[in-house]
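Here the complex is missing one protein chain, while the rest keep their positions.
And now, chain A:
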């Protein structure tokens, strides 16, 4: 209390100055960031130049050998191609299903909040649960999907959903679509609800049908949200591990092996931690490029919103 009566200069030094307090608030986050993200990333970089065994964690400097090994083998490029196919495929699936469901949910009807809750569920399921449910549904002997298809005469034999190519990739993409589309629904629905009803009324008076109204009013209005979803989900799907790993393990052979699975296989399957790190760094470069595209777009939109 006595300090508060002192001269202003002394008082100022007693109180923590504002930028200082700001920094203090951020400090715990900063320390965790440095220790658990920045330092490990730096370590990944160092590891990628070493031939390290995952078991002993010991090894020697080998220069660019890990990168040469990785880039020189077709497995990396096949996995890269698979990652692109998976990402593009599941994006197309999620976005089309997501828009469709969002449009359907954007009407008043009884039980709408229940409907929205049910829609959200697949997104919140653990990948393990998702995979267990679908493996049971697609089981070749007792699975309900094959049984239904055979009962309807669509096929007279169980479909090899996961044991052949390109079936395995298509199945994985379809399950990914089922699990991930709710994100699209929720984000699009939020935007749809801000479109003024008058726009539709006016178009109706002008005689525009539902499809024309979608193309002329809805689509331009949700365009910017769609691009966001595309970039965001594109980045997230590119790095998907759990779902694919648990569903197919990358098989048959390496038919559905994406880059995250390749990292796992090198680092923890074949115990080449250094080679795994090299693939991780290569993937980091790809992700960084995608991130800057996102950032560029994000800032442009924020600027536009501010105007």
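Note that in this section a contact is a pair of C-beta atoms (placed from the backbone, for glycine too) under 8 Å apart; a residue touches a chain by one contact, two chains touch by 3 or more; residues count from 1.
The rule is simple: contacts and distances are computed from a predicted model.
Taking the options "DNA-protecting protein DprA", "ABC transporter permease", "PTS system IIA component (Fru family)" or "YifB family Mg chelatase-like AAA ATPase" in turn, only "ABC transporter permease" matches the UniProt protein name of the chain that is not displayed.
Across the entire complex, the residue among A:81, A:117 or A:220 in touch with the chain not shown is A:117.
Touch with the chain omitted from the figure is made, among A:74, A:107 or A:307, by A:107. Hidden from this view is one chain, which touches chain A at 18-19, 21-26, 28-30, 32-33, 35-37, 39-44, 47, 54, 57, 100-101, 104-105, 107, 109, 113, 115-122, 124-129, 132-134, 136-137, 139, 141-144, 147, 150-151, 178, 183, 186-187, 190-191, 224-225, 227-228, 232, 235-236, 238-239, 241-242, 246, 259-260, 263-264, 267-268, 273, 276-277, 280-281, 283-284, 287-288, 290-291, 294-295, 298, 301-302, 305.
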